[in-house]
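Excluded from the complex is one protein chain; the other protein chains are retained at their positions.
Letters A, B and C mark the chains in the order given here, with residues in each chain numbered from 1 onward.
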Amino acid sequence: MQERDASIQSFYEFIKEGKLMGTKCLKCGYINLPPRPICQACGSKDWEWFQFSGKGKLETYTIIHVPPAKFKDLAPYIVGIVKLIEGSSITAIIKSKLDEVKIGLDLIVDYMEYKGEKLLCFKVEESQS
Amino acid sequence: MQERDASIQSFYEFIKEGKLMGTKCLKCGYINLPPRPICQACGSKDWEWFQFSGKGKLETYTIIHVPPAKFKDLAPYIVGIVKLIEGSSITAIIKSKLDEVKIGLDLIVDYMEYKGEKLLCFKVEESQS
Amino acid sequence: MLNVAVIGVGMTKFGRHENKTIRELWVEAAIKAIEDAKISLKDIQAAFIGCFSSEWWEHQGHLGSICADWLSICPTSAVRVENACASSGAALRCGVLAIASGLYDIVLVGGVEKMYSGPRKLSDTAYATEGLALASDEAYEQAQGLTFPGLYALMATAHMHKYGTKKEHLSKIAVKNHKNAAKNPLAHFQKEITLEEAMNARMIAYPLNLYDCCPFSDGASAAILCKADLARRFTDTIIHIIASTQASDTIALHNRESYVSLRSARVAAQEAYKMAKIESKDIDIAEVHDCFTIAELIAYEDLGFCKPGEGGKLIDEGETEIGGRIPVNTDGGLKAKGHPVGATGVAMIYEIVKQLRGEAINQVKAEIGLAHNVGGSGGTCTIHILKRVS
Partner (left out) sequence: MLNVAVIGVGMTKFGRHENKTIRELWVEAAIKAIEDAKISLKDIQAAFIGCFSSEWWEHQGHLGSICADWLSICPTSAVRVENACASSGAALRCGVLAIASGLYDIVLVGGVEKMYSGPRKLSDTAYATEGLALASDEAYEQAQGLTFPGLYALMATAHMHKYGTKKEHLSKIAVKNHKNAAKNPLAHFQKEITLEEAMNARMIAYPLNLYDCCPFSDGASAAILCKADLARRFTDTIIHIIASTQASDTIALHNRESYVSLRSARVAAQEAYKMAKIESKDIDIAEVHDCFTIAELIAYEDLGFCKPGEGGKLIDEGETEIGGRIPVNTDGGLKAKGHPVGATGVAMIYEIVKQLRGEAINQVKAEIGLAHNVGGSGGTCTIHILKRVS
């Protein structure tokens, strides 16, 4: 998959394809999410694509009551930072009942069609609920 | 008229009333147009309102063929810098035929209703045409 | 040794300025600083002005030129600096570097922002909210529906979970800062609030409610820096800048090791203490960046006023109140004094200088003061330490 560069555009192209992708540093092995042209851990420019399983836990969250214009229809909604089992973290909307969200919740990647875009989000893992 | 401060808002309030107003420095006599809280010539903060006769000459001009969105309906139109007989200069739309505009043209202040606003502009002095 | 002194400070009232534009607010603050320093416009050799997003709110860029122009100091060089909410902290730092370079003796620094009201563009809360979000990661935070209060809410949730910090701790910070602002005529809000009001306000981004958030304010601030050797020409109460540091962090929270502490603040503070050859316990008074109540609590920990996780305890013990061990935000802070983003960093210097001179509204006994100015959610932090010398 090396033909795509480690760019923001590539990340969102993968999202459209239903893949959560980061870059793995070929020098130090650090997994960069979002993908980066320069490894955050060691500064190396050598990387390969890395696909996440999509499983993770909620590290922290907020409930947005005053949303940006674009997200008006969704409010109130949860945004959280999800720590994936592979070790990297990412910010996304969390599909959960507002009164059931808590740090440590087991999550799995999901996608939402919203205003013509495919949005990255996470939902509570089935086994748990 | 001292109750209004030497602000941009005051300038446009006067425009609405059909007055072209600057500030005259009480220290050095320099006439600041647009009005300024600090004299451009000497740095003094003491000023009084000064009303221009509205008469002047075209110092330089351009004809805008690619306009900003707001002025789309007017293009092509002339914008020039007018040197008033009192010595100060100001930028405004010049009402003139495109092929008759030239540096040195005698002008007099005018106003144009445009998209709900009163726009400062200048027109060719009657006596001349 | 930086060899830089502050010989003048000035600021506008923070709040709503319906009739004034950016350049007009700037001139008001700059003139106050110039008069405070008893210098003339001609003495200014360079200017550095912090502003976050005049393009967004007033459709006006090229701020350096317009600020020099309206102050009538052309052709003096004027640079606009943008580091989000730390824009004027960074501008101040550029001014410090300019004097330390030996090229300049007297430099004007400051900041300005029009965030809400104004004769040129009339903003509303939604537009202002979107404007503030410009300080966060467009591709990976804004795009995920995160707001600016949401960023600090993520830190608050994490802090509560890790350390047992309570909502009440946050509300107590709001109460303290409103109390400090109550007597400050330049503050956006001059009213005290009760803990009950602070606890029960309308939710903005859980767990942060309206009283955990600073307001959208208009305002400007300015300071005159001078080569320290020359300061005695202008004043007898000499205030030196004994440390000036800045650090960065990832713009997005999710790329950081911790959500309960700002690395940029810790690094800048450590470097500042080292530069000033002091320890955190030597600080008598601090202005910290309380854009949200949780930010002030985390600042206590990052600056070493207490151990990590003990910010709530410090509040409970009243140590950061006036009369406490280390009074914080004696002017009301961003929370109640207001937060015209670009003006905030130098407005902190205004309060520190007033305190060190003995001219403050809520005067405390202080010889050394610290200003902690954070950009965005910690992507930038500047630290300045000021000391009265005799």
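We take it that contacts are C-beta pairs under 8 Å (C-beta built on N, C-alpha and C of every residue); 3 or more make two chains touch, one makes a residue touch a chain.
Quick caveat: nothing in here was measured; it's all calculated off a predicted structure.
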item	value
Touch partners, limited to displayed chains, of the chain removed from view	A, B, C
Sole residue of C:Pro75, C:Pro185 or C:Gly323 that reaches the chain not shown, by the stated touch rule	C:Pro75
Positions on chain B contacted by the hidden chain, ascending	8, 11, 33-34, 40, 59-71, 74, 76-77, 79-81, 89-93, 103, 119-120
Residues from chain C at the interface with the omitted partner, ascending	21, 46, 52-53, 55-56, 58-66, 68-69, 73-84, 90, 93-94, 96-98, 100-103, 120, 134-139, 142, 245-252, 255, 263-264, 267-268, 375-376, 379-380
Residue ranges of chain A at the interface with the undisplayed chain	5, 7-9, 12, 36-41, 43, 45
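The rule is short, and it goes like this: only the chains that are shown with their structure count from here on.
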item	value
Top chain pair, ranked by how many C-beta pairs fall in contact	A-C
Geometric centre distance via CA averages, chain B-chain A, whole Å	55
Centre-of-Cα separation between chain C and chain A, whole angstrom	32
Chain B-chain C separation of Cα centroids, rounded to whole Å	39
Where chain A touches two or more other chains at once, by residue number	none
